[in-house]
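All protein chains but one are shown at their positions in the complex.
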Amino acid sequence: MIQLKDLSFSYLKSDGSKVSETPQLNNVNLSINAGEFVLVCGPTGSGKSTFLKALNGLAPSFTGGVIEGELIIDGVNLIGLEPHEFASKVGYVNQQPENAFVGDTVIDEIVYCAEQLGLPISEIKTSVEKISALLEISDLLERPLATLSGGQQQRVAIASALVAGQKILLLDEPTSALDLEGASEVLRVLQRLSSEEGVTVLLAEHRISRVIAAVDSVLVVHGDGSVTKGPTETQFNDSRFAPPIIELGLKLGWKPLPVSTSSANKKWTETKPKYIAKTPFAPTEDVLRVQNLEVNFGSVEALQSTSFTLQGNQITALMGENGSGKTTLCWAIQGSGTRTKGSVITSKGETAELSSNERLEVITMVPQRAADLLFLSTLSAELEESDRFAEVKPGSTAKLFKSLAGRIDTSIHPRDLSAGQQLSLVLAIQLVKQAKILILDEPTRGLDYSAKHALAIQLNSIRSADRSVLIATHDIEFVAMVSDRVLVLEDGKLITDSTPIEVLGAGSKFASQLAEISNEQGLISLEQVQL
Amino acid sequence: MKFIISRLSITLAGFGSLLMFAWPLLIAQSTTSETQLAQSVFIVLMPLILLLILVEFATGDISSKQLALLGVLVALNAVIRLLGAGTAGIETSFFLIILGAYVFGSGFGFILGSGSIFVSALLTGGVGPWLPFQMMGAALVGLGAGLIPQVSRAWLTKIYLVLYAVIASFAYGALMTLWNWPYLAGTGTQISYVAGDPLLSNLTRFLQYEIVTGGLLWDTGRAITTSLLILLTGTALIATLKRAATRAGVGRNT
Partner (left out) sequence: MPAITRAAHLLSANKTNPLTWWLAGLSLAVMASLSSNVFVLIGICVASLVTIKLCRDDSPWAQSISFYIKLAAIVIALRVIFRIIFNLGSSTKDAFLLLPSIDIDFGFGNALKLFGPISQEAFTLALLDGFRLAAIILAVGMANSLANPRKLLKSTPGALYEIATAISIAINLAPQLIASLGRVRRARSLRGQSKGIKAVTGIVIPVLEDTIDQSMGLAASMSARGFGRKGNRSNTQVIGARLLAFLAICLIVTGSALLLFSPEQQTLELVILFVGLVAAGFSVKLSSARATITRYRKEPWRLGDVIILASSLALVVLAFGGVFAK
């Protein structure tokens, strides 16, 4: 179906020269069969996205750069053509469907591609009926797109990518913005498309654990220009992007590598590996006291009366599903968010009564979109502005940033940094203010496993400086990695305040993958496992 | 060939549109029914001429990337206009038209100017016979901004842009006042146009009308806000837009 012969792709600098000596893709040779379900993975920045885009002309058309070699789809070499020339053969779905919608209603959106290709109306009609039945959206056709759930939106996006009879489907992290239910809806549909309809599916994902058992083969974009493809067991020798289950297998030297929870569980019971207990860090004095905090938006109770205290030298996780009130609570604690009742007392007093600049002396926060805080045109300008605002020695923020993210060219535009690097930058800007309390709202969104590891290490060093960190997240594995204490919100109500072992342990609702595999009470994270 | 004809058409149509604004100053001696006919004919012709120019620019092969950028700037402009509307003389949408046109060129500027006015009129209600005239006025502002020479020195760029902003603010104001002059003052008052009068005496009366209706005050307000916004945000916005232009692989085209 798809055949790559000596395919190479490199980015260009603005002066026309190639960005680096090693191209993003270097002489790639591989073939993909019709109906194959392929998982595309690799560490952040390795070029998963570029690889997918190269398959339908979006690279270089939308990314800049040069492409060379042969790209044979359905027997025809399409190398160097514009994306619209691929449209009748290859469907493409990206991360956030709502940003890619051109229509108002579901039907408008689905027919768009067929309209652009000038297909006759009768043909479009049959195709819409078939594809909407297949994707279980037949009864949504007249609905405005904005009223759909994330999972439904993503299925509409898939329908609209296949409406003109495309037999190849490229998906660039389609589930990363979805909650658990939405993601599993999408995966179920993809499996059916590949097995029943013979659609060739290439799926780029960084939350691999969910998908891994369902795919036919795994394609790895290594980041050094090479791309390899093979059966699942042979592809994960690089732990930079491996999910916990693979990482566990690699760490313990299991062969063949188990890829599903049940097979890993079998292996665990056979081998009974050793592990150590999690030793919590000792809390120091109270730094923040939340008392009877309540938030209503009109008649909606977003947060019911909540009380707790936070201590120094602690990382506290605030967990809960989408819409459970985590973000509302973060902003209410910070002081500038809506509050109906209650108080939040810090060493400087009630946070709601402080001016926004006074607040920053006790409490800093990184919002869901960290990049919202970046507004200058170079990294160095951002770093200098931060020093100036915090009235610290010039270079302080830069030093902190380097310790978090490594050495980075400071003439770069902040928006060109990766999601992980942007987070590090904002973290550095906030930490240099020396406040005792740090709030992070969904910091792991868009980060792969290696970036999460890096963030965990950063947070450990922050905690050891006797600070209190509150992380709102629904990322179970990350909480298992870093937290000392877990709060759980459900429908605006604080229902649990306990240790991570208790909340994430085997058999609980939020059980971590390691807890599920091992079924051991005191084991939740990979770091505990001993060789 | 195609390009030359297109540019000729646009230039000619541009002059034609100015005629349709300035007709009360120019019209020869005529009866009331004759001037009324001219007035009604121009109401029909202005949207038509606008459409013809837009088609000329649109057939110059707009890529999906340019369209998306246009969409962004038009939306941003419409929203900014919504936020700034209502306060006397504070015109918040011009600076973005000027900056966008400066970075992406005249054709882009023309579509950006007319599109911004159109979308904000759709969102707020404001669609009426005056709309094609407002769209044309703003479109011409964008068209002109796309012709400002691009220089590398930031301070010189700012001087050019502010100078242009001031001229464009007053010119746009004059065009819009010219448009409403025959409607609001009618004929037969001391500050009305008189068909067939020498240009100078009609101009004098027009100036008096501008003064008594406070039009000049509004224009001054527009010139000040636009210049200030350009001075405050110009460098950063141009950097952002140029970065977008490079990423999208679209340069300035006139």
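Think of it as A and B in the order they're written, each chain with its own count starting at 1.
The criterion applied here is as follows: a contact is a pair of C-beta atoms (placed from the backbone, for glycine too) under 8 Å apart; a residue touches a chain by one contact, two chains touch by 3 or more.
All values derive from a computational prediction rather than experimental measurement.
> Taking the complete complex into account, tell me which visible chains touch the one left out.
Touched by the chain not displayed, across the whole complex: A, B.
> Would you indicate which residue among B:148, B:207 or B:224 is in contact with the undisplayed chain?
For the chain that is not drawn, the touching residue is B:207.
> Tell me which of B:119, B:143, B:161 or B:223 is the one touching the absent chain.
B:119
> Which of these touches the unseen chain: A:46, A:160 or A:200?
Considering the complete complex, A:160 is the one touching the chain left out.
> Touching the absent chain in the whole complex: find that residue among A:430, A:468, A:483 or A:513.
Considering the complete complex, A:430 is the one touching the chain left out.
> List the subunit A residues touching the unshown chain?
53, 56-58, 61-62, 82-84, 86-88, 90-92, 94-96, 99-102, 104, 107-108, 111-121, 124, 160-161, 164, 331, 334, 336, 356-357, 360, 364-367, 369, 371-376, 385, 389-390, 415, 429-430, 433
> List the subunit B residues touching the unshown chain?
Residues touching the hidden chain, for subunit B, are 1-2, 5-6, 8-9, 12-13, 15-16, 19-20, 23, 26-31, 34-35, 37-38, 40-42, 45, 48-49, 51-52, 54-56, 58-59, 61-65, 67-72, 74-76, 78-79, 111, 115, 118-119, 122-129, 183-186, 188-192, 195, 201, 204-205, 207-208, 211-212, 229, 232-233, 236-237, 240, 244, 247-248.
One rule holds in what follows: only the chains that are shown with their structure count from here on.
> Taking each chain's centre as the mean of its CA atoms, how far is subunit A from subunit B in angstrom?
Their C-alpha centroids are separated by 45 Å.
> Where on subunit B is subunit A touching in the complex?
65, 236, 239-240, 243, 246-249
> Mind listing the subunit A positions that touch subunit B in their complex?
14, 61-62, 64, 375-377, 413, 415
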